[in-house]
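Starting off with a structure, shown below.
Here the complex is missing one protein chain, while the rest keep their positions.
Chain naming follows the written order as A, B, C and D, and within any one chain the residues start at number 1.
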C-alpha cells in the first residue's frame, strides 16, 4: 500500500544526490529490498516508471537486490 | 560527462507508519491522484465471529471499535434479534435509545473538543490547550466523563458495554440509578450551553459540494437513531434488509477499508447526513440551536459536520433527559432483567435466519448482518462501518477541494485536507493528527 | 530539586483503541496524570512524534502482521520500560480468535478474491514478540489498575498482576454467583484485578484478563460438567480471549 | 467514616537512616541502618525486622549484626522481587522505616556454657552472623565453637573478610565447602552435610544451629542426629513470608505455628511433628 509515497521519497533522494554529484542522466538504480516489506515489487516498478517520466531518471533501469530483513534501501545509482 | 556511480544509503520503510495517509498528486496544476489511504492493519472480525453464538457476538463485535462500542453492540444485538425474530420490549428499546444518545454525546464531545478545536485554535493537539485554554479542556473532560459516568451506571462502562445483550439488559437502573443519571445530565446542561457559545465563535472553511447523504429515515415523529429504513437525500428509501443495495462495497488496493457508493459516485453518512435528512424531528432545543447557527438542510459543506454534531449533542442530552424522566415517572420494570446465559438455557427461541442491524452511531449508519443456523451460531457475518462508507466521499471532496485551493501554500493545503478528513470524524485514529499529507508533485 | 518528567509515549497496534479511550475517559484525573509525565507521542490525540529515546512506552493492540513485528521491536529498542495494556496487547485478546482459522481462509472471508492485498500473520500478544515489563490486563483496561501500574512504572518497581481468580473480587462484591444461576462464567480461571467489573453488571466473566498462572483446568471442567453446561460452548468461551495462550504453551514446550 | 491518628499502633515505623551500603555480590547488598537518635535495636540474634519503603511496601529482613554492635544494625538483602529491588536502589543517607525486632531469636542464655556448631548455607550466614559475632564477642561464655559454611561458588561467599578472620581465630573451628569450585579454591567441594562427620563433638553439651535454604534442613538434621545431638539442642531458623510480624496475617503460618511469633527460630523437637515446617 505504501509503494507510491515511498517512491516519491526515493525519487526525491535520487534527484538530490544526482544534483549534488552533477549527474545529468541516471542510467541504473540499485535498490535493496527485504522480504519482510509489504511492498509489491511490480507495483513499485510500475510507479517508478510512471513517476520518473520527465525527470533525469526517466528510463533508468531498476536493479532490485533481495535481502532477508525488512528494508527498502536506495543503495546507489549510476549516471553520467 | 563520464559515467559515475553515486553511493547513497537511504532507508525508507521507517517513514510509512501511521494509519491514515492522504496522497495528493498534482501535476502542472492538474490533480492526478487524490487518495485517502487507510493502512490500519486488518483484523478480520467478520471472519472471527463465524462459528460463534449470536448471544456473544455483541461482545466480540463491539471490540471492532472502542469509541463507538455501544453502537456496535446495539447493531449486533439488532442483527441477532432480527435473525431469530425476537422483538425487544418497549422498555428495552427506550433504554437502548438512551444508550445511543449517551454514546453520541460522548463521541461528539471528544471530537469537537479534542480533535477539531485544536485545528480551529491553531494548535497541534489538545495538550498545549491545557495551558492556554485550561477551562475549556477541563470542561471537555468533565462533559466526557459525565457521559461516561451515565454509561457506567446504565451498562457498566462506555467502552465495551457490559449489561446490554440480546434480549435486553442484564441489569436495569434502580430508582437511585435514575436519580444519579438525571443529576449528571442536569448538571451537564450548563457545560452544554458554554459549549454552544464556544462553537458559535468558531469559523469553518468555506467549501461546498453537492452530494448524497444517507441515514436512517422513518415515518414517526422521532429522530431515528435505532430504527428505520435506509434513506437518501436523493429521495431513495429501502428496507434495511437491502442495505447492500445502498452500500455497494468495493475493495480498492490503497485502503484496508472497503469503499461504498449508492446513487452517485459516493455518499456521506454521519451527523450532517442525519441532520440533513431529519432536521424536523430534532428536539426543540436542538432545532433552536440549528436555527441560531443558520443550519438549514440541505447543508453541503462537509466541514459543517462538526456543527451538526453539536446540534446532535443538544438533542441527545435533552432527549436523553426526556427518556429518563419518563422512566422516573413510570418506573423501571425490574422483572425484565435478562440473564446472560440465555442461550445456555434455551430461554430465547432460536431459529435459522438472516438478520440486519442498522443503527445510527456517532459517525453514521452502521450495518451488521448475520446469517445464523438453527442453533443460533453465526455462519456468515458482514459489518459495514460508517467510516468505510465515508472514505470514498472524502476522496471525492478532496478532488473538488484541491484545485480550488491550489494557490495556497503546502501547509495551508495540508491543514485544509486534514481538517476535511477530521470533519468526517472518521474512526479516531485516522482523524487525529497522524494524517500524513504527501504531495507527490505540484 | 525538580525531577525531570519521564517521557511517555503511547503506541497502538491491531486493536479497537478502547483502552486509549479509557485513558481519555479518566476525566480531570487525566490532567493529574499528565502533570506527572511528559507525553511525547500519542497518536490518538497529538501529532508530535517523540524523540528517539523514551522512558516509558505504553503499547496497545496485538501483533498481527510482519510490519507490526518490526515496529514493536523498534519501539522496544527506544523504550526503557514497556507497558502492554489491554487484552490485545497482554494476551492477544479477541484478535487471537483469528488463529482459530487458516490465515488465507479468513482473508478470503473478509476481502474476497482481492485478499492478497492484505498481509496478516498469526496473532500474537506483545510479550510473545518482545520483552514486556508491565502488564495491564483487561478489555478494556480498568483505569484504577492502569493508574496503579503507571505509578509502579514511574517508581521503577515491578507490578504484580493478581494471580488469584476473579471470584475473589466477585465474592467481595457480594454478587450472586453465575454458577448458581446456571451460567458458565470464566471467573474461576481468570486473573483478578478488575473488581469483577462484568459480573457486577449482571454479565459473566469472559476471561479478558487472561488465566491465572496455575489454573486447575480439569477442576474447572468438572465444575462445568456438574452444571450441565455444554463443553464446546465453554471451550469457545475460553478461546474468545485466550487463544494466544497456545503460543505461550508452545514456547514453554520448546524450552 | 471517621479517621483517627492511632497512637501505639503496632504498625508504626521508626524512621531510620541507611548509613552504609556495600555491594557484596551481583545479587546481595549490605545495609547498615541507624535508628532515630542512634537508639539500639535491642534485638536477639536471629530476630528479624519489618523494613518499610513507603509507597513500595514492607518486607521481613533478618538482622545480621550482633546485638553487641551498638548505634546501628546491619542486614543483607538479596534482590529477588519487587521490594528488594526497590531497596537495592537506595543509597547512603536515604531513609527507610523499621518495625520490630520481631519473633523469637536464638536462646542465647541457654546456649551459654555449651559447645556450638553453626551450620550455614547460602544466605543462611546472614542471620547466623548475628549469633556468631555475638558468641565471638562473648567468647569466654561459650564452649567449643565450630562454624561450617557452605556456598554455591567461592564468589558467592558473603562477608569474606569476616570469614577470613574467623578462620584465623584459634578459638573457633572453621570449615567451608562450595558446590562448585574455581581453580583458585583450595577448600572442600561438596554438600554442606559432608562437613558434619568430620566435626568432633560431645553431643550432650552441644547445640547445633542451622540456617540455610529450606531443602537443606532435613539432610543436615539427619547428619546431626547421627552425631547423637539431642533433638531439643538442634536449632533452626525458618524462612516464611512474614507480613505483619504480629501473628495475625496468616502468611507465615506453619501448621498451627506462626513463624513471626513462635519462630523464626525453633528447636527441632518442637517442629519435628509439624509437617509443613521442613
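Simple rule for what comes next: a residue touches a chain if its C-beta (ideal position, glycine included) is under 8 Å from a C-beta of that chain, and two chains touch if they have at least 3 such contacts.
Quick note on the criterion: contacts and distances are computed from a predicted model.
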(request) Assuming one chain is omitted from the figure, identify its UniProt name from "Dihydroxyacetone kinase", "Protocatechuate 3,4-dioxygenase", "Ni/Fe hydrogenase subunit beta" or "PqqD family protein, HPr-rel-A system". (result) "Ni/Fe hydrogenase subunit beta"
(message) Under the definition given at the start, what are the shown partners of the omitted chain?
(response) C, D
(request) Write the list of chain D residues that the hidden chain touches. (result) 1-13, 15-16, 52-59, 78, 80-81, 83-84, 95-97, 214, 239-241, 243-244, 246-251, 253-256, 275-276
(request) Extract the touching residues of chain C with respect to the undisplayed chain. (result) 29, 32-33, 35-36, 147-148, 151, 154-155, 160, 163-165, 167-168, 171-172, 174-177, 179-181, 187-189, 212-216, 218-220, 222-223, 226
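The working rule: only the chains that are shown with their structure count from here on.
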(request) Take the average of all CA coordinates in chain B, do the same for chain C, and state the distance between these two points in whole angstrom. (result) 25
(request) Could you tell me which residues belong to chain A and also touch two or more other chains? (result) 1, 70
(request) Send over the residues of chain C in touch with two or more other chains. (result) 65, 67, 70, 117
(message) Applying the document's contact rule, which stretches of chain D touch chain C when the two form their complex?
(response) 55-56, 81-83, 85-86, 89
(request) Using the touch rule from the top, collect the residues of chain C that touch chain B in their complex. (result) 12-22, 24-28, 30-31, 34, 39, 42-48, 64-65, 67-68, 70-71, 74, 93-95, 97-98, 100-101, 105-107, 109-112, 114, 117-118, 120, 139-140, 178, 181-184, 197-198, 200-204, 206, 229-230, 233, 236-237, 240
(request) Using the touch rule from the top, collect the residues of chain B that touch chain C in their complex. (result) 13-14, 17-19, 41-53, 56, 59-60, 63-67, 69, 110, 114-115, 124-127, 130, 137-138, 141-142, 144-145, 148, 155-160, 162-163, 165, 169-171, 251, 253, 256, 337, 339-341, 344-345, 427-429, 432-434
